[in-house]
Structure formats: C-alpha cells, structure tokens
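Quick one: structure below, then a few questions.
Of the protein chains in this complex, all but one are displayed in their positions.
Residue numbering begins at 1 within each chain, and the chains themselves are lettered A, B and C in the order written.
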Amino acid sequence: MEHDRTIPQWETEDTPVSPARRGFLMLAAASGAAISVGRSAAAFTDVPFAAADLDDDSLIGMYRTILQIRWHERRQADEMLSNPDYRGYNHFYAGQEAVATGVCAALRNSGPREQLDLVYSSHRPSGHAIAKGVDIPKMVAEMDFRATGMNGGYGAEMHISDPDVGFIGADGMIGPAPVIASGSAFAFRARGSDQVAVVFAGDGNYAAPHFHSTLNNAKLLDLPLIYVCENNLYHQYAHYSLSCPHEDIASAAAAYGITAETVDGQDVVQVYNAAKRAVDRARAGNGPTFIEAKTYRYYNHWGAPGAKVGELGAFGYDPLAITHFRPEKELRAWMQRDPVDISRRILADWGVMDAARAAEIEDEVKAEIEAAFEWALSQPLCTPEDGLRHVFAEGTVPARQFG
Amino acid sequence: MEHDRTIPQWETEDTPVSPARRGFLMLAAASGAAISVGRSAAAFTDVPFAAADLDDDSLIGMYRTILQIRWHERRQADEMLSNPDYRGYNHFYAGQEAVATGVCAALRNSGPREQLDLVYSSHRPSGHAIAKGVDIPKMVAEMDFRATGMNGGYGAEMHISDPDVGFIGADGMIGPAPVIASGSAFAFRARGSDQVAVVFAGDGNYAAPHFHSTLNNAKLLDLPLIYVCENNLYHQYAHYSLSCPHEDIASAAAAYGITAETVDGQDVVQVYNAAKRAVDRARAGNGPTFIEAKTYRYYNHWGAPGAKVGELGAFGYDPLAITHFRPEKELRAWMQRDPVDISRRILADWGVMDAARAAEIEDEVKAEIEAAFEWALSQPLCTPEDGLRHVFAEGTVPARQFG
Amino acid sequence: MAMKSWMYSVLEAVQHEMQEDPAMTWIFELTPPVASNPGRPVINLETEFGRKRVVNTGIDENWMASAVLGAGLAGSKSATYIPYQGACMPFEVIQNVAGKLRSMTGGKASMPVVWIIEMTGQTPGFGGQHSCYEEDSYYMHIPGVRTVIPSTPYDAKGLMHAAIRSPDPVVYLYPAGLRTLTEDVPDEAYEVPLDKAAVRIEGSDLTIVSSGAGMPVALEAAETLAGEGASVEVIDLRVLKEMDTETIVNSVAKTKRLLTVDQSYYTLCPGAEVIARAVENVDGVKVKRVAFPDAPPPASPEMFLWMRPGPQQVVEAARAIL
Partner (left out) sequence: MAMKSWMYSVLEAVQHEMQEDPAMTWIFELTPPVASNPGRPVINLETEFGRKRVVNTGIDENWMASAVLGAGLAGSKSATYIPYQGACMPFEVIQNVAGKLRSMTGGKASMPVVWIIEMTGQTPGFGGQHSCYEEDSYYMHIPGVRTVIPSTPYDAKGLMHAAIRSPDPVVYLYPAGLRTLTEDVPDEAYEVPLDKAAVRIEGSDLTIVSSGAGMPVALEAAETLAGEGASVEVIDLRVLKEMDTETIVNSVAKTKRLLTVDQSYYTLCPGAEVIARAVENVDGVKVKRVAFPDAPPPASPEMFLWMRPGPQQVVEAARAIL
C-alpha cells in the first residue's frame, strides 16, 4: 500500500490542458492545480472537449445544479443545528457536487420513461438526485418523513427515488446497486434501446464481491453501463488503501478490458467530458465505461439533528468537522479546490457569465431552496396505518402487532 | 472474446526449456510441444528447477500418485459400468492428474495438525484427495456410502475430507471455497505459523463474486494462500470464454498485484516447480500466488452408475466420451499430452526409472487400487438412525419425520 | 390440451410471455431453456429469442438474480433460472433489496421479475448442499416478495404466467424432484392466482397441509388413510407468501385435526406457520407436524431415506391424531 495518505498530490507537469471555448484556460493555473489523474487517465488531447461545445444555458445549468446541491445541504445543516422539530438526516455530498452534476448533465433526464437514462445512487444520494432532476421540494419533504414527500415518507434520505426522471434511487447498501444497474443495462441492450444505466458508487464499493460481478458481466455482454466510482478516499473511518491494493481504482476496471479513466472530480468540465464520452460509447453499442472521479467530502460521513455548532464531530460548514482519521491539512487542501469555485471560474473565463450573474444565480438558488424547505416542512406527517401499504402493488398487508 | 476454441496452441518458439537433472530434455520435443503459457508466465530461466533437485523417491512418488489417481478412476468407471450394486459417482479427474500431484508434492502432508498445509478442493476432489495423501480404501468406501468410509457415508464424493492429512476437503459449491481458504491463510499468518493454504478451483470459479474477495483480501493481508486455478477450458457445458474476458485467468489475479503464472498443467514438473516457488514465497511471508494450470478433462463433467460402455455420453475411457460442446479434435489433441506419459517420459529421461520399473510401479498401483475396492465394497452400509448424529459436536438431534 | 411434462409446461408459459413482450429477458446458467414433449414442438428460448434476450454468462447466481431485478426496474419483464446449488446465493438481494424496494420508494419501484429457484430433487446419495430442501422457509419470511411453490405441471404453468405478469417480484420455487410429473395441461395461457391455496381432496376428519415436494407424499398418505375409512382433506399451500390463511382455517375449523407435512427442516418449516395460524384462529385443534429433522441430509441413502418423510410416516402421524 504505497498510497499517499496525507494530501492529494498536485502535479503540474501532466495537468490536462483544456483548449478553451472562448479563450484558453489552464485549469491548473486557475485552480492551483488539477489533481493527479494517474496513469490510467485518458489522453485528454485526443478527444473533443465536449463541454466547450455546450450552449451557455447548459453550462450555466451545471453551475446552478452544483449550487442547488450545495445550498440544499447548507440549508438542511442549518435545520439540523437549530430546529428542534426537524428530523431529517443526510449523508452530505458537499465537496463532491461536480461529480453528480457533470455526469448527469450528459444524460437524458426527461421525456418518456422508455427513453430516460437511469441513475442508481448510493447511500449518499441527495446530490445525485438533484443532478438527475428530481423535484427538490418533494425530496426535502421526503427527507423529513412527510406524507407528500417524494416517496410518501416510506424511504427517507437513503431510499429516495423518482423513476419519472430516471432516478432509480438511493441504495443504503454497499454492494448490490452496481450489479442491479448492470441488469438495467442488460435490459436496454436486449430491447435495442439506446438508454444507458449509470451507477454512482464510493471507493468503499470496490471491496464488495459485487464489484467483480458488475464489471465482469458488463464486459462480457458489452453493456451500456457507466460505473462512476466516487473515490473520496474514505469509507466511513477507513482510508481506501485499507481495502484496495490499487492506487487508481480505475485500474481494477481496466483489467477487465473496460475503458476506464480517472478524472478530477472537482472539475465539472472534466467530469462532463468523461461522462459524455462514456454515454456516446454506450449509446453506440460499444459497451461499458468506468470513471473514477477523485474527490472529497467536506463533512462527516453522516449528519443528523442534535449536533451542536462548532463542536468537534459536528458537521458544521465552518468550523470544519475534522475527526482524527482525516488529517486537517488534507481536508483544507481539498477545500482549496472547491467545485463551486472551479465551475464559477471556468464559466467566467469562458465568458459565459460574469461575477454579477454568478451572484445572481446563487441568490436565485438560495431562494429556491428556501422555498423548498418552507413548503416541505409544512407538509403533513404520515398516517400510521399507511405502513401496511406498498408492500405489494395492490392492497395492504394485515396488521400483526396487535396479536 | 478472441479465445481459440478448437485446440490448444502448440508454440515451439517460447517453449520453456528445462535444464535436465541428469541430462538435458526439451519437453517440447518429447511431448510434441508444451502448451502456450501466455504472457504472464514466469521466466523459467530465472528460477531454480526445483523438481530436478528432488531425490528419486520423491520423483517416483509423483509418478505413482498420478497413476493412483488415474487407476482409481478407471477402476471406479469399470465398477459403474458393470456392477449393478455399485452406487458411487465421480467428477472424474483423468487428464488433470499432474496438477494435483505437482501441487501437493510441494506441501506438508503429514505430521502434527498444526504444521500441515491445508488443501481446499473443489467439486472434482478425488485427484486432490489422493495427491494430498488420504487413505484410498477409506475414500473408495466413502464414495460408495459405507459406514466405515472416510466420512462415515455422510459426505460421499463431493464432500470427502480428511483433516489428518490437511485435506480440508471437497466443496460441492462454486464460489465459497477460495474465500474460506483465505481465512485459513489468515489464521496461519495471525498465529505466526509457516503453514500455507491451497485452494483448487476451476475456471468456472472465476466468475463467482467470491473470486474478487479472495484475491483482494489475500493481497491486502499478504496471506500465505496459493490459488490453483485448474483451467480445463469448460465449466459444465460452457467454454470459459463465455464467463471470462481474459485469455489467461492468471492475468485477472496479476491485476491485484498478486504473483501469478500460467503453467502447463499436463507436466507435473512444471506444476511442481510453480507450486514450490509459491510455497517458498508463502512460508517466507511474501504473500499469495495464483497458479493457472492449463489442463483438460478426458471424461464428461460427471459420471455415475447406469451409463453403458460405448454409448455416446458414457464416460468410458475408450471409446471416448465426446459431447457436442467439446470438439473431438480438441479432446484428442489434449490426450496426446497425457500427464501419465509425460511424467513417465521425464523420469526415464532423467534416468530415475526405466521402462521396466515404470511398468512395475503401474502394476503395484493397480494392485493397490484393486485391493482398495475389494476392501471398500465389502464394508457395511450406514445405520439409518446415525443420520441424526454429527449435526453438532455432541449428541444427536431429534427425529422429526414421524411427527 | 395434452399430457405435458413439468418443464415443458413452464417453458410454454415463458415462451408465450416472451412472444407477447419483445422486451422480456431470460438469464440462465446450467440449464439451457430447452424442453421437449412427445408430439409437441421443441421449445428453445435461446434460439427463438436470440442471445441478446436470453443470456448465459458465468456461475454467479447473485448476478443473475440482481440482473433480472435491474431489468425489471428498467421496465423489462425478466426471469432467471437459478440452479439449486446457487439457491441462496441471491438471498441477500432478494431479501434486502427486492423485497423492500416497493415499500422504500413509497410504491414507485415496480419489479415484474421472477426468480425460478430450483430446490434439489433430494436425490438420495448426494448429501449436504446437493440434497437439501430448506429454501421454502428462508424465502417465505421475506415481505414484499411473493413466494410460490407449485406441485403440479398445471399449476407450474399457470403460476408462471401469473408470476411474469405480476408487477411484484416473485420467488418461484421449483422442487426438482417433481420434474417427472406429467399431466394434461392446456396449450393456451392461463393464470393460477398468486394468493390461493388449493384443496386437493375434501374431507372432514383431518386436514393435511403440505406444499411442493411434500404434496405427492401427502396425497399418497391420504389415499392410504381413505382406504382405512378416514375422510382426509388435503391442502396444497401453493403460495407461501402471502399464505392463504382462510383456506387453512376453514378446513381446520371443520376437521379440528391438523397434520402438516414438510420436506424442509423441522424448525420453522412452513408447517410451523400453518399450525400457528390454525391455532390462533381455531380452538381445540389437535396438531402434528412431520418434517425433515434439523440435520443436513447425509449422503448415504440408508440414512437419508430414513430421515426424509415418506407416505408411511405421514399415515402413522395421522393415525395418532385421528
């Protein structure tokens, strides 16, 4: 295990160079440096810069999505820290927003069900959900167990799901989701559809036996599956080097003969470009892609009501929540490369928006999120007896708790 | 899937050259050619020829073991084809004898329990069992469900086991055995023992999710585990290319950073040498080894009483049992490189034994096997009520079939 | 209508549904989806529907089960045939994901999938993992999954149609020992409901409840008992989840005597649930339970055949409460 366990390595010499859309941008210069993408990274000069060809609205849409994810969480954290009636919890996504945003921007997120691309999420789903286009107020309501929430209060954070936008949903388990996603990809191929299936999974998922099944069968059957590995370096209290002998998890996928690349997960443009290549490949019938996004989460593994502002182990945005297993300097180094900042800087550099417009958008997003919480937290709670519904498609099961 | 599906490739140019012990032998010349060992094969010139340093008794012991396995099976097949009272079945090992023999010759097979190397077998166990040194008459009795059989008639062929020689035993399942074997290796390392754990698994085991768990954890913990993949090209009715994107399954193991090599499974010397290297590595605390032995089985997947000599689908030694999924010419080509012949030729070439001694040994083995069957088939059948024993270490469970 | 074997009846249903729905898929492992029957065309799903819809990859039953689940979530009906050796490999994904997903999504996840899970033929001589009959109980405890266990070719076909058409995930247990059964089975599609037990014989003195591979045993025993003048009602559970309490209770209310017959291990065999439901609802019932002992099946035919409940044991148990 020769992994660097302290801070991400800034390597200036092999930084990918993006020929800018309306100028020329050295991302490295703009952001300090791009993270090392390892030996298995695709040669960036060989491929078109898909993001650079997007229209302004789409680019601004990505920026907006990143902000929605960020502000949903900040708003929720406020709720947890200050509202004694609030009950929702979250596996925070702050720091990783560019991954979900970049990937989902390359997908079909609306239209008839039989054309939607499907996203399988992890136990850390709210970012993926927002990026895939779920109704934010309904999601907020679900996370606080409201009867009118996205899933009627049955699922809460770890099981949010909205098939209407192709968001198959969260999965509280480590292991099964990628295999199941490969089954959706199998179905697409079998019925001759050009849909793709995407699964987001953490570095923790690498060690699960399901990892092998997923990649092996995706390769054997040439499935339109995109496996997005969000390597945020830790699974709960453990660094990924404890469970994975590869420095780049992508090399594990490459061993199966699957196209695999690592990207800087803090840079939405890099993520989008990789996703676009993967989606094009899958739609053309050329099989699976594995994308390892190097990223980092700012908060603790998980946050819930009851934590106190400023207390060690709380998940407050500021001061930082730093526990012993994650060195403070590592966290601070990653925060220097914040996905919000990077996306804002890129769009500014490309002339897509200026600082004033950027601030305006942020205010719009804040207001939108504020309204979502206001609506959600005024929604009705669930009816106890409804717990007997939705076991099967029809009917209810008998109550048994009364003997 | 670019595998050659017809016959093994004879490649003369990169044939491993064995500096002979008492002469010089081109195995390729002697046997037609050695099988291609693929890109991941070890460089044979870099390592000592361990087998060549063995004393005559050990070398003859290997030849004898190969013959025991072969004649046990031929004798059993006769029983199946002609004795209406015989009930034993088998997953025949004929054609693969050199693998079990070469591997087990490198292990500690006798002595106190806490020094024995352990072997985990597959659903095709009789060859591994004999090579590990089980009592053949008791094994024969077990396979015909005798009360005095090796496992009291509880296990029969797919579950034979004798911990006294370190033969943990057969496993009728595809998947679990390698993972469990890695647990034994973990225990050895934990208690500071130099024992090694060996698991034999077919090409079919590659696709099982357990494959990943086994190799990943063996690597992470540097376990003294030797994974012997017997790639006989088929799992039941399917060629391994249907379940594995690698031409050499060993390359899947190499991807984890595990020392991995492919060897000609028909040549007991090559197998022994690879096993010896692996055992030395493991005992020295240098972690796991993956050995892929390219081999072939002569008979059908499985044989049982009731088949008729000469009928298609029977497993008779001659005429050959050839079913549609295995091309006849493939089988015939592999039979040209019979492990019995190859081992005999090597020992003759090395001056270890002459033709007369070879024939004498074969006669001794035949007589030994004959005696084993005679003893075994005169043993008592089981007592019905004993079925309630051995559920737990002590006592019996209640009968429930009478209400 | 013609005399059909078990597997032919089942594949007839699958073939029909796959013809109706070009998106439907099938995943297999050892057992190619091929069946023949005297005087009928051979059914071969692989050649008829092609290797895009009908696939066989490696020995990975968890992938098979998970893949059909993913196909179902993507809107494609899907089924897989899990051989008995792998019967519990997909247990976790069925129990923990499929069974909970409809509820966890507040009804949004639809899973029109069928896992055909083979149980061994309980062939004497195989022992352990190759001769056990126990999955009925494991799968039966799972909520959110309909678990059925046909015991006749007719039911096997009708339950297969119903299972494939259901938006609920279905564990379709197949006791392979029943493969030799044949009976008159209609050619056209029909459904056997996913929530009804069948009264196979009506009677008033004693209720025998069994399922799957226990049914031939129960029926043979009932015949013997009838010959002795006992009026025995025989119920085939057919559906383990949701178990049809009404049919059981109605019968037991009449007979006041209940004998359950299972090939599953005694502790928490399906019969335990039958007995509990009966006595919760009817007072003064005499009960007895016949099952395999709580021991793995030994290979030796002498031991195994003594342990496996047969008609004779059932007859004797019945006599004890008649």
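Couple of notes before you dig in:
Keep in mind that, in the parts below, a residue touches a chain if its C-beta (ideal position, glycine included) is under 8 Å from a C-beta of that chain, and two chains touch if they have at least 3 such contacts.
The structure presented is a predicted model; accordingly, all values stated were derived computationally and were not measured.
Counted over the whole complex, the shown chains touched by the missing one are A, B, C. From the options B:77, B:140 or B:185, the residue with contact to the unseen chain in the full assembly is B:185. Of the options A:105, A:156 or A:228, the residue whose C-beta touches the omitted chain is A:156. Among B:121, B:216, B:232 or B:295, only B:216 touches the chain left out of the display. Listed here are the chain B residues that touch the chain not shown: 113-114, 118, 149-155, 159, 161-163, 168-169, 171, 173, 176, 179-192, 195, 197, 209-210, 213-214, 216-217, 220-221, 389-393, 397. Against the chain not shown here, chain C presents residues 88-89, 91-92, 95-97, 99-100, 103-104, 127-129, 132, 134, 137-138, 140-144, 241-243, 264-265, 267-273, 275-276, 279-280, 283-289, 293-296, 298-299. Mapped onto chain A, the interface with the missing chain covers residues 87, 89, 145, 147, 153-156, 158-159, 172-175, 204-209, 235-238, 242-244, 381-388, 391, 397-403.
Note that only the chains that are shown with their structure count from here on.
Across the assembly, the mean Cα position most removed from that of chain A is the one of B. Mean C-alpha position of chain B lies 38 Å from that of chain C. Distance between chain centres (mean CA atoms), chain A to chain C: 41 Å.
A separation of 47 Å divides the Cα centre of chain A from that of chain B.
Residue positions of chain B touching 2 or more other chains: 207, 209, 242-244. Residue positions 57-58, 60, 62-63 of chain C are each in touch with at least two other chains.
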